[in-house]
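Here the structure is laid out as structure tokens; the discussion comes afterwards.
Selected chains only, in their assembly positions.
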Amino acid sequence: MSELLDLAGILVFALSGALMGVRKRLDVVGMAVLASMTALGGGIMRDLILNVPPAAFQSLGYVLVPIAATVIVFFWHPQVARIMPLLLVLDAAGLGLFCAVGTEKALLYDLSPLHAALLGVTTAVGGGVLRDMLAGEIPTLLYDRQLYAVPAMLGSGAMAALFELDLHGWPAVLAAAVLAFGLRILAMKYGWRAPLASGVKPSE
Amino acid sequence: MSELLDLAGILVFALSGALMGVRKRLDVVGMAVLASMTALGGGIMRDLILNVPPAAFQSLGYVLVPIAATVIVFFWHPQVARIMPLLLVLDAAGLGLFCAVGTEKALLYDLSPLHAALLGVTTAVGGGVLRDMLAGEIPTLLYDRQLYAVPAMLGSGAMAALFELDLHGWPAVLAAAVLAFGLRILAMKYGWRAPLASGVKPSE
């Protein structure tokens, strides 16, 4: 069950990477690289920092799902782009899941709750940051004022708190993931925005 | 012998990095950073993922060769640029060698054949991707439609297949490297191109 959820999250992130590849007119190799790095980059960063071999290089599904996403977007990218509103909801689900799973893994490797939560956020947003850097753009996360990292922080914080209360395993992961997912959806629905430094005007 | 080949591959990659530095009008520090990262970046990524200390920080030659490449390009870059056709052939040789060596090292660390081949490709192309990102450009690998990663994939796949058949050591590495090298040369000669997603027009 939790593996299926994981692969679903990877699929959505990989689709977003492959679509970025089409938008930047990359070839099929570029699409596959962006799809893989978007989907797996955050987890690879997490595992490098935990000093364990990255899960992406041990699991078959982690390799095949980004390839499948590349094939889908290669042939049907107009249709995939058309269901973007649905993809944004699924992306929020991936965000929630990855921050919760990443935090739990870090806690199991004995990081403090604070550091584990930070690594959970890294897991959730790292792939997207890498995608944008590879595509030659400033990472969306840094400037677009949407609340994306903040829901992940709160979800990761909740996961760390539950773990400290000895609430482990998938029910805790699910609760933290749902919290981050819900906050992300609310942030999109109500247009909540991250503030700019005092006196800085929005750039549009 | 295999060490000499390795250093030759590093030299060619480092020359390409230093030349990029001249083209972007970087200073000598920037040239040395690009030369080193182009030559060593792929291997460092491989070793970080294998969770072993990067070979680049243990070998004397790996440090000195990029410095030598920087010095050569610093004083004689017009001459080096003039032998570019030769450099492209040597680069193809480096590509072949690095994908085969990287795949074999990953197999020796017990990765599955599929994951080892992917890590072999990462070894071969990672430095060039890092070079382009440092120079503020979208990695050539992602968009230029030349077959560069694909020959590396086939060479890495061949290395993994030979290893599974218990064919180890330098003859297997050489065979896989020659395959990738030959495919890369043929791809350049006949202008084979990676496809764009359906309906996407080439950007030129």
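In order of appearance the chains are A and B, and numbering begins at 1 in each one.
Keep this in mind: contacts are C-beta pairs under 8 Å (C-beta built on N, C-alpha and C of every residue); 3 or more make two chains touch, one makes a residue touch a chain.
If you're wondering where the values come from, they're calculated on a predicted model, not measured in any experiment.
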| item | value |
| --- | --- |
| With 2 chains placed, the number the full structure-file assembly comprises | 3 |
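Please note the rule applied: only the chains that are shown with their structure count from here on.
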| item | value |
| --- | --- |
| Subunit A onto subunit B, rotation angle from CA fit, given as a multiple of 5 degrees | 120 |
| Centroid spacing, where centroids are CA-atom means, of subunit A and subunit B in whole angstrom | 29 |
| Of subunit B, residues touching subunit A in the complex | 48-51, 111-112, 114-115, 118-119, 129, 133, 136-139, 141-145, 148-150, 193-203 |
| Sites on subunit A touched by subunit B in the complex | 21-22, 24-31, 33-34, 44, 48, 51-54, 57-58, 60, 63, 73-78, 133-136 |
